[in-house]
Structure formats: structure tokens, C-alpha cells
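Note that this complex is displayed minus one protein chain, with the remaining chains in position.
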Amino acid sequence: MKNKNSVLSQLWKDHMGKAGLILLAIVFVMAILGPMVFPFDSSQTAQSSSEILNAPSVEHWLGTDDMGRDVFRSLLFGARISLFVGLMATLISIIVGTIVGLVSGYYRSIISVILMRITDVFLAIPVLPLIIVLAAVFGQSIFITIMVIGLTSWPSTARIVRSQVLSIRERMYIERIKNLGASDFRLMFRHVFPNVLPLIYANTVLVIAGSILSEATLAFLGLGDPVNVSWGTMLHYAFVSGAMGRGAWWYIIPPGVGILVIVLGFTLAGHCLDEITNPKLRRV
Amino acid sequence: MERLRIIGKKTVELLITLLAIATFNFVLFRVLPGNPLTLIARAGHLTEEMVHNIESIFGLDKSLWEQYFIYLKNIATGQFGISITYRRPVAEVIGERFGNTLILLAAATVIVIVVGIGLGIVAAKRRGTKADRSLVVASMIGWSLPTFWTGLMMIIVFSVSLHWLPVSGITTPGAFYANGWEHFADVARHLVLPTISLVIVDMAQFFLVTRTSLVEVMTEDYMLTAKGKGLSSNKALWRYALPNAMLPIITTLTLYVCLVIGGAIQVETVFSYPGMGMLMYDAVLKRDYPILEASFFILAGVTILSNFISDIIYMYIDPRVKSL
Partner (left out) sequence: MSILQVKDLSIEFSTRNGGVKAVRGVDLWMNKGELLGIAGESGCGKTTTALSIPRLLPNNATITGGSVVFDGQDLSKLSEAEMESIRWKEISVIFQGAMNALNPLRTVGHQIAEPILLHEPGVSKKEAEERAKALLEEVGIAASRYTNYPHEFSGGMRQRVMIAMSLACNPKLVIADEPVTALDVMIQAQILDLLRKMKREHDLSMIMISHDLSVLSELCDKIAIMYAGKIVEFGDAREVFTKPRHPYTIRLMKSYPNIYGEKTFVSGIPGYPPNLIHLEPGCPFVDRCEVCMEECRHREPVLSEIDDDHYCACVRGE
């Protein structure tokens, strides 16, 4: 699509956007290529206690963790998990949010009122306690994490989509086409949806940032998948094993930096996209 | 009159939302298969007497609908069941911790508002300059920092390495205080790192919202009118720009409360600060569902209440509001 190209190049031209894209590129390379070049086996734990929480060395570039595993390889593998969960959760969130937004904005029936109320209620609920409670009840697995985050973050998208649909709906031509006999469905997809799409892009990127943060927080609090070790899980183990007391900074700093880099990358890109699609926010 | 009607409508909405949360909790914790409460109650961690207590309080032997209404009645009277780990009424356990969390939140909120809004004003006034750009980038970084990790880093730098500030808790264990002032000082010392860790994300959010809102307001026509009247740029800022910019900021109050509660949970965990957040964390580790359930309800209640309050405040500030 011609549109996409110009958006990417606009992002690149902007300082903030460029920085974001670079950060994202670094993380993606890490996540995709990293484990291929430096495979990580989480079951390969230490044989003796002398291998636990070792400082960085030639053999282990970022030292070893509380189970004697190589932190560097763990970090690369964790990139995959953090990214995967973030993207998958966002996918669910965007799909649900867009559908809810489209329906509640387009139809004037009781359904849209109810949907709107549900959206508003969700927005007034503190997210972390909610996902903690859900994860605690439903269990710890990568699938649950994805579902829980995805199904609690859609309201922001729904709200944006809904307000855009409402303003589009005001335009007369929709009514005219309707009078010509086009079905609602067709109207929604051919005419309303394309106008909503640009706003969804910026929102999506910011939702990804939020999802990754949520996953990291959930994992840190002990509700992540114990097998698929994400960066948040690494920090969880670091915390509960007393790595701080022992000054094992190589275990604590890298995963955190990783989270920061990836979230910052998406945040910068997302805010920049926001400015591109919403001219009111343009910086002078 | 119109305002009273709106307040009434909002109150009804508030109660309905609380009801929805309570119902959600009920379904999640009682109705779903593998019903955690009964499972645990019968798992043998509690004494025979306690199990009997629970069953009678919640009417576990009655029909689902009856259980639902008993549940609602219990919540309304503050009966949240018995904690599995502490073997005391949940309401009691939470009551002890709630105050501590409130102190943390209060300290954080003051800083967030003063610094976040203050910097937002500074940045908006200097829009486009290096100072503004640096602040925006800094706020993006702040926003992207996982709160718990900030806490960990604070500990590493200030406590473990430099030994400047305490690592955990709200008071020094076993401390004796000569007077109330010393007690206050000790608590204050313990609050420094947790509060700093907590405010970073929220300051970033307030900063960005203030800046954006103010920048938009400053392009409005009435700002030129203000200048035309001979008002200095400072007077115009305080009398015209800020009041109008406050409106969008107030609508983000709910978001702030959500963020700060989430942040508090993380910070209390990292710093072993004896508040509700840490209570939740322990409850997760030990699968103490009654505490989780009650904590969630209370925190959600607080957030919904803040939403209600922000709506009411908005209504009083903006004379254009006819119906919300």
C-alpha cells in the first residue's frame, strides 16, 4: 500500500520515530536471530552451587543466574517470549476493541449502549489487580497470559474507534449510500473502516508497548509461564532468589534494560505515529 | 437542579458498576468449576471450625442464587471471609495494611501533581525548544520503565551500594522512638525510594497530558483575546490557559488512579512495604483467594469512586456540561 510506505518514511524522518524504529530493530534482531545463534536450554541447570550467580566472564558474557544458567542466552530467548506475548495479546486486544468500537459506534440500538457501558466500566477498573486475579485463578501459562492481557486492554482501542465512527457517521454520504440499499456490513467495511484504520495504527503500537509492560509485571509478580522464561520471569527469579542482596547486577540490569528498550521503541514509534495521523498534535 | 440530577445519575452508575464487579468476583471465585474457595476450604489448611464458619457465612450449602445474594449482603457489611494464610478475617488483615498504602499513594500523588503538571507547563511554554524536547524524551523513557525494575535499580544503587536509604519495610525493625517526630522521620526515610520508584511512570503521564492539553489550549482564539486585553503572558497562562487545560487533565484522573495502584503493588512488593500491594503479592504466592478477591474489590472500588469524583469535579468546573 502506498500509504504504508510514506508512513514508514515519515517515521524515519522524525527524530523520535527514527530512534523508536532503531530500538525496535535491535530487539527484533535479538529475538529472532539471537536464540538461533546462541540457543538456550532452560533445563540445563547448574551441577554445583559454585556455578550459581557468577559474575560475567569469558564463558558467560552476562554471568549466570540463580540456577547456573547463562544469562546472556536466557536474555536472547526471553526477548522472543516477551515480544511474542506482547504481539499476540495486542492482536486479540485490537480485534476485540475494533469490533466493539465499530458496532457500538455504528448502531444506535440498545446493544451499542450496553457495549459502551461495558467499555466504560472496564476503563475504570485498575488493570494490574484485575490481571493478577485472573492469572491467579486461571493458572500460569503463556496462553493464559496472552488471553488475560488481550481481554483487558481492548477498551482503549474500542473508545478511539467508537468516537471516530461516530464522527464519520455524521457525514451525510453514509446516509445516502444507505438509502441506496447497501447492507450495514458492507457500509461498515468499505466506508467506515478505512477511515478508522489510521487511528488504529498509532493505537496498536502503543497497546503493544503496554502489553509487553503488563506481561513483564505479571511475570515479575510470579504469574508468568515458568517454562517459557520471559524477561519479567527472569527478574522474578532474580528477586526471589535474593540476587540483589548478593549484588548480582548482571542478572537484574539486562532484562530490565531489555524491557525498557523494547517498550520505549514502541512508545516512541507510537507517539510519532500519533502525531502523523493526528495533525493537531504536530510539533512545530 | 440539573447538577443534582447528574449527580444522582452518576451515583446510580457507580452502584451498578460496583455490583458488576462484585458479580464478576462471585462468578470468578465461587461459580467457576474448580471453585477455589471451597477447594481450599476443604483442602485441610483450616481448622474444622473455620471451615464450618466459612460455609455458614457464605451459605455454601445453599443454591447458587441464594449464595449470590448472601454474597452481596456480605460485601455490603464488610464481610469478606477468612484469610487462609493469616487465619483471620480478611477485612481485618486488609484494614491493617490499607493505611500504609494510603500514605504511599498520598506522598506519590502530591509529587506527581506538582512536578508532573509543573514540568508540563514549563514544556508547553517552551514548545519546540531543546528543553521541551528533552523533557518529552525523558517522559517517554520514564513511561517505558517497568515500575518494579525502577524499584530494583533504586535498591541496588541507593541501598546496597551506597547504603544511603533503607531497603525495605516502613519502619526500622525494633526501633524505639523518643517522640512522634522521630517516628515520622523514620517512616519518611523508608518512603523515599518506594515513592520515587512509584512516581516516575505517573509523572511522565501527567507531564505528557498537561503539555499536550496546554499546547492545544494556547492555540485557542481566546488566548489572543487575553493578550489583546493587555494581560501579560503569565496572567494569561494562569487565568485563561490553565483552567481550560485542566479539563482534559481531570478526565485522566481515573487513568492515573489505575496506574498508581498498579505501581503501588509493584513497589510494595519490591520494597517489602507492608501495604495492600504486598498483601496481594503474598496472596498470589500462597494462593490466598479470599484476600485476592477482597483486595481486587476494594482497589476496583477505589478506582471507580475516583472516576465518579472526577466526573463530578468536571461537571462543576465546565459550565458547558449539560448532561454527562
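The letters A and B name the chains in turn, as written, and every chain counts its residues from 1.
Note that a residue touches a chain if its C-beta (ideal position, glycine included) is under 8 Å from a C-beta of that chain, and two chains touch if they have at least 3 such contacts.
Here the structure is a predicted model, which is why all the values come from computation and not from measurement.
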For this session: Taking the whole complex into account, name the chains on display that the unshown chain touches.
Result: B
Problem set entry | Chain not shown: contacting residue from B:231, B:253, B:285 or B:309 | B:231
Problem set entry | Touch criterion as defined above, residue of B:177, B:222 or B:238 at the omitted chain | B:222
Problem set entry | Interface with the unshown chain - residue positions in subunit B | 220-222, 224-232, 240, 243-244, 317-320
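Note that only the chains that are shown with their structure count from here on.
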Problem set entry | Rounded Å distance, subunit A centre to subunit B centre (Cα mean) | 22
Seminar exercise, completed: Residue set of subunit B touching subunit A in the complex reads 17, 20-21, 28-29, 32, 36, 127-128, 136-137, 140-141, 143-149, 152-153, 155-156, 160-161, 212, 216, 254-255, 257-258, 261-262, 265-266, 269-270, 280-281, 283-285, 287, 289, 292-293, 295-296, 299-300, 302-304, 307
For this session: Could you please specify the touching residues of subunit A with respect to subunit B in the complex?
Result: 16, 121, 123-130, 132-134, 136-137, 209, 213, 216-217, 220-223, 232, 235, 238-239, 244-245, 247, 249, 252-253, 256, 259-260, 263-264, 267-268, 271, 280-281, 283-284
